[in-house]
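Next up is a structure, given as structure tokens.
For chain A:
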Amino acid sequence: MIDHFVVPLLKILVVLNATLVAVTYMVLLERKVIAWAQSRLGPMRVGPYGILQPVADAVKLMIKEDITPVRADKWVFTAAPIISMVPALIVYAVIPFGPEVSIFGRKVTLYITDVNVGLLYLVSVASVGVYGIILAGYASNSKYPLLASLRASAQLISYEAAVTLTLVSVILMSGTLSMVGIVNAQYTKHVWFVFAQPIAFVLVLIGGLAETNRAPFDLPEAEQELTGGFHTEYSGMRFALFFLAEYANMIVVSSVVTTLFLGGWLRPFPNVAALSFLGIVPSWAWFLIKSFVFLYIFIWIRATLPRYRYDQLMRLGWKVLIPLAIANLVVTGIVKVLWLGVGG
Partner candidate 1 sequence: MGQAIAFYTLAAFILGFAVLVVSTKDTVHSVLFLVLDFLFVAALYVLLGAPFLAVIQVLVYAGGIVVLYLFVVMLVNLKRPPEAHHDPHRRTTLGFGLAIAVLLELVVIGVYQTVGPVAAAVPGPAMPVTGNTEQVGWLLYTSYLIPFEIASMLLLVAMIGAIVLAKREL
Partner candidate 2 sequence: MLLSAALFMIGVVGVMIRRNIIVIFMSIELILNAVNINLVAFSSQLQNVVGQVFAVFVIAVAAAEAAVGLGIILAFYRNKETVNIDEMNLMRW
């Protein structure tokens, strides 16, 4: 009884809280990292070294006036940020933070649930997240947000196809759709999938950048383009929700890339007994470290690369990524059948 209801509930609470706190501090992290990349210091005034900056941001956004355009569709206008945020959060139900550990003498698994179709659940939830953007643009009832939202959603669904095709080759390697199963497969095969599938790794990274509307693919929301993109008409807390959703999506993509390619919660060289002293670092710490590396890479890329033009973006997605993904899939299939045997 307790195992069925209380423990998952507690896990959900922990994960949700951690995510929301992490997301707000992502804002600070991003500003700091970009500032350091540009030889300046970033927010320094609020709290020591600017640590309390997110609190100030949150307060500012909450007390801002909540404007709804006069002829906007009120229900849809309110629902759009929520539709953007919810998929970003519910994906955490399948991300494995670690294997079974015992807390307070009770065996607890460090993931909320292990659905048999975990990876597919992830992709489908991401595709529902597109609605938030489309509806935001539509509900604003003005030209620029509508155009920007249509462009953004076209970008999202194009890269969704590329990422899904790439994920299929990962599934081929691991033989299962469940996230925990994929981590275990990396354990039994003695190799992190990033080494077995380097092309897939790069493709998922690029696709993940495009999926979360992150630079250099952040055309839909850049301030210099189309006067602010699909959230032009949003202010205050709703605007905050959109941005939180984007950062939450970014954390999700980092976690997913970590799980699929870098071995999730496995320590480096998990099968080499000589390195087992690395086991003093708990498994979830490994997971967090690896995810953090990817988050840093995302921010780093934003600080460094210029923005793609829209037609270049679409050309990249359809003419480069999808053929590469299909080729990767074919090669993986051939290699798996010829060399590793079907059950390998």
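Selection rule: all candidates are chains of the complex that A comes from, given by their letters.
We take it that contacts are C-beta pairs under 8 Å (C-beta built on N, C-alpha and C of every residue); 3 or more make two chains touch, one makes a residue touch a chain; residues count from 1.
In this text, all values refer to a predicted model and were calculated from it rather than measured experimentally.
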Legend entry - Selected neighbour of chain A [touch, this complex] from 1 or 2: 1
Legend entry - Complex contact set, residues of chain A against candidate 1: 73, 75-76, 115-117, 120-121, 123-125, 127-128, 130-131, 134-135, 138, 146, 150, 153, 157, 177
